[in-house]
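Here is subunit A:
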Amino acid sequence: MTAVDDTGGRAARAAARLVERARSGGRSAPLDTEQITERLGLAVDRVMGEGGLWAPRLAARAIRQSGGDLPEAAHLLRAHRTALPRLGVTPPVPTGELRVVRRISSAFRNPPGGQVLGRTLDYVGRLLDLLPEDEGRARSTAPGPDGNGPAAGPRPHAHEHPTGTPHTHEHPTGTPHPGTPHTHEAPPPAADGVERTPAHVLSVFREMGVVAPPSGAADPEPYDVTRHPVRPGAPRSAWLQTMARADTGSLLHLWYGSDWRPAGHEVPGELRHGALPVRMTHPVTGRPVTVGQVRVSEVQTFHSLPRAGELPMTLDVGYGICFGHNERKAISMAGLDLLLSHHEGAADLQHDVLLTLDGLDSTGYVQRLKLPRHVEFTSVLERARAARGDAPHTGDTA
Partner candidate 1 sequence: MNDQLTARLAGPPPQPGIFDELSKREIRRAMLSGIAIPGYQVPFGSREMPVARGWGSGGLQATLSLVGEDSRLKVIDQGEDAGVNASNLRRLVVSHVGCEEETDTRHADIIQSRHRIPEQPLRDGQVLVLQVPGAEPLAGIVRDMDEQRRMHAEADYAKMWVRLYEDVVHNGLITAAAGYPVLVEGRYIMTPSPIPRWDVPKLDRSEAITVLSAGREKRIFAVPPHTSVVPLTFEDRPFEVEHTPGAACRLCGSADTYIVQEPAADGRFTTWVCSDTDFCRRRRTGDAPAPAQPVQGETA
Partner candidate 2 sequence: MTTLQPSAPPADLPAGSVLSVRGLRKDFTLHTIDGRVVEALHGVDLDVAPGEHVALAGTSGAGKSTLLRCVYRTYLAGGGHIWFRTAAGDLVDVAALPDATVADLRGHEIGYVSQFLKAQPRRSVLTTVASAGTARGMARDAAREAAAAALRQVGIAEHLWDMHATVLSGGQKQRVNIAAGTIAPPRLLLLDEPVSALDPANRSAVLDLIARLERTGTAVLSVFHDLDAIERLATRVVVLGGGRVLASGPPEQILRDSSLPLEVAR
């Protein structure tokens, strides 16, 4: 037996130490994970979505460990999850149970259940705030009718807390605490007529009879993309899962740049952000028990896609959902789902959705280019020389 030459190992560890020093060597106070979950909630949400794991505190750790490199943080979360055993599978939750903290429909002036503007910067000027943090914070918590700026929709309500108490001001702590389980599931409608669990706008369209029937074969048992590789031809559940875990930027680009995106009037009929209960079947009683909740962003988008031999006025539906508050991702996902569901021939788009959106795959493929490859390069050079006839062509064979 020989002593293992660990030159490379030492170099790798030294490199890691440099990163660690750069991250923790500053003079500011060490970063607490609470601070990340509370102050950088959208980053946490994005990492949980791309990591495919609802675990805010772990996601916060991953963000801190990766120095704010979110794809890297998502990778940490995924690799961590790989080591965990799978204990069970939750029964499906109808998203009608979603307790909204934000819910808008651009399709209706005033949809049944009302518009809930919630926490959004959509209507606020993008002005870099140069005030000290404390001052800005004090100002935003002060009560005032224009605290959120004017809203375009009628009767906007700026709810933030999912338990049903109406608020007219931004909640100072940001997102509702996701770890807190709720026991009451269907709160009564609030006094202003805004429901906490409003019916989907889709059901309104269904009643109007303008929604195209769902296309494609039945897809009862969801495909599990974490256990089975996907390739074009996979069922809808496979591409929905793939998109829910996709790199947000890649997904946005694919939707935005897609040749298949129909020109014209794609309408996010409904966008919601809120909490969904997670249940498990009780091992003894066999009944579902709520064991926690997750926050999700959900989008249903509508478009009248041209199809031969059909009335032009039927609407096709696209669906998007992801962990946390990530409207950009949910809207892109719904748009792509719409195209995938109704362009069966869009094999190229399916290929791209299923095989190019995963952040781990794409960043890994880039990473790989940084590894040494002189063995391959030597071989390539030799062929190039041989083709040019530089080297005497002995044609030695094996």
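Operating definition for what follows: a residue touches a chain if its C-beta (ideal position, glycine included) is under 8 Å from a C-beta of that chain, and two chains touch if they have at least 3 such contacts; residues count from 1.
How were these candidates chosen? In short, all candidates are chains of the complex that A comes from, given by their letters.
Fair warning: this is a prediction, and the values are worked out from it, not measured in the lab.
Undergrad: Touching subunit A in this complex, which is it: 1 or 2?
TA: 1
Undergrad: Residues of subunit A touching candidate 1 in their complex?
TA: Going by the criterion above, the answer is residues 1-2, 4-12, 75, 78-79, 81-88, 181, 224, 226-229, 231-233, 280, 283, 289-292, 347, 351, 360-361, 363-368, 371-376, 378-380, 382-384, 386-387, 389, 391-398.
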